[in-house]
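Here the structure comes first, spelled out in structure tokens, and everything after it is commentary.
Of the protein chains in this complex, one is absent; all others appear in place.
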Amino acid sequence: MNYVEIIDILGTIAFAISGALASMKKKMDVFGILIIAFATAVGGGTLRDVLLDVPITWMRNTTYVYIIIASVIFTLIFRSKLGYLRTSLFLFDTIGIGLYTVIGIQKGIGLELPIVICIAIGTMSACFGGVIRDTLLNEIPVIFRKEVYATACILGGVSFFVLQALNVSDGINYIVSGLVVIAIRLIAVIFKVQLPNIYKEG
Amino acid sequence: MNYVEIIDILGTIAFAISGALASMKKKMDVFGILIIAFATAVGGGTLRDVLLDVPITWMRNTTYVYIIIASVIFTLIFRSKLGYLRTSLFLFDTIGIGLYTVIGIQKGIGLELPIVICIAIGTMSACFGGVIRDTLLNEIPVIFRKEVYATACILGGVSFFVLQALNVSDGINYIVSGLVVIAIRLIAVIFKVQLPNIYKEG
Partner (left out) sequence: MNYVEIIDILGTIAFAISGALASMKKKMDVFGILIIAFATAVGGGTLRDVLLDVPITWMRNTTYVYIIIASVIFTLIFRSKLGYLRTSLFLFDTIGIGLYTVIGIQKGIGLELPIVICIAIGTMSACFGGVIRDTLLNEIPVIFRKEVYATACILGGVSFFVLQALNVSDGINYIVSGLVVIAIRLIAVIFKVQLPNIYKEG
């Protein structure tokens, strides 16, 4: 296992738990929870691999399916310990977008795509799982809420290429840029930061 | 024509009728009905073929398009005979997921994918047409409603591999496993069966 596989598996776990928590909030039955967790966890990676026209990771490697099932069982068992569902859901979703942004960028670089395309793919693959989850659950997609969501992914992507230009080694860069995404979203939500208002009439 | 093509065409007809009925409930115009029927009928198969990276069935074979158009015309002509729209829609949707689950599994086996992945693809391709239909019509996606929907597909998939292990011939197995999906959903809805409640606080 290399860096990228470890990050990919951690991202899958984070999104599976976020999907399970979101469907538990809606009081779905056990299989419903499993399916939403599955769609949330593999959604972003599937979009990424389809766009890049590479084999879809989870389809050739059953590890992902078992990890998702284990994550759902874990969430069901420890749900009383996870405290406020709302806060736990937010945290795992945030960890998920941080990790998936980095993986998307890394896969784009592997195919020698231009920087701006790598950032776009990292952002889209990070946001897509949450959009699927919220659409299936008939919630307003998370990307639309006033939280700094995709913005965090874009800035994490910019940070990655800035650090790369400064000759930071890839292993460290993955970790730092993933943390940049997570930190920006955490700070934005905790301190209710919003981007400058462009609407005079608002 | 072999088993699989016949099942695929029957599934396309069932989903096209379900899409047409759902859009007639919303009083859409004729072309709107056609488009929703088309998206419902080809949606699941398109997702399946994109995931499997094989040519998309309906794109190389115009038979599917003509079958969908004929199904819409049939539905328009016989709509007064179809009785309660709600019940007809439920029946055709249920037949559709039964047939598409089996086709998805069969295509996964053809590519020698692991069992658990075949079941996942069968379930996703069966559910996706209905999710597209409901999203386009701004309804709560069927997968979220309290009916045993994806659960039926998963159990039908499990049944397929159990019967295969018992050396049941493929032709019979396709029919039986498709009927298992249909029977589970029918029984669940008629008798209002739900999975055990995991929410004490509920």
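Couple of notes before you dig in:
Should a chain be cited, it is by its letter among A and B, assigned in written order, with residues numbered from 1 in that chain.
As a working rule, contacts are C-beta pairs under 8 Å (C-beta built on N, C-alpha and C of every residue); 3 or more make two chains touch, one makes a residue touch a chain.
Quantities reported herein were computed from a predicted structural model and do not represent experimental measurements.
Only one of the listed residues, B:12, B:46, B:94 or B:173, touches the absent chain: B:46. Considering the complete assembly, chain B touches the hidden chain via residues 24, 26-32, 35, 38-39, 46, 50, 55-56, 58-60, 62, 65-66, 76, 135-138. For chain A, the residues in touch with the chain missing from this view are 50-53, 113-114, 116-117, 120-121, 123-124, 127, 131, 135, 140-141, 143-144, 146, 148, 150-151, 154, 194-196, 198-199, 202.
Note that in this section only the chains that are shown with their structure count from here on.
Per-chain CA centroids place chain A at a distance of 29 Å from chain B.
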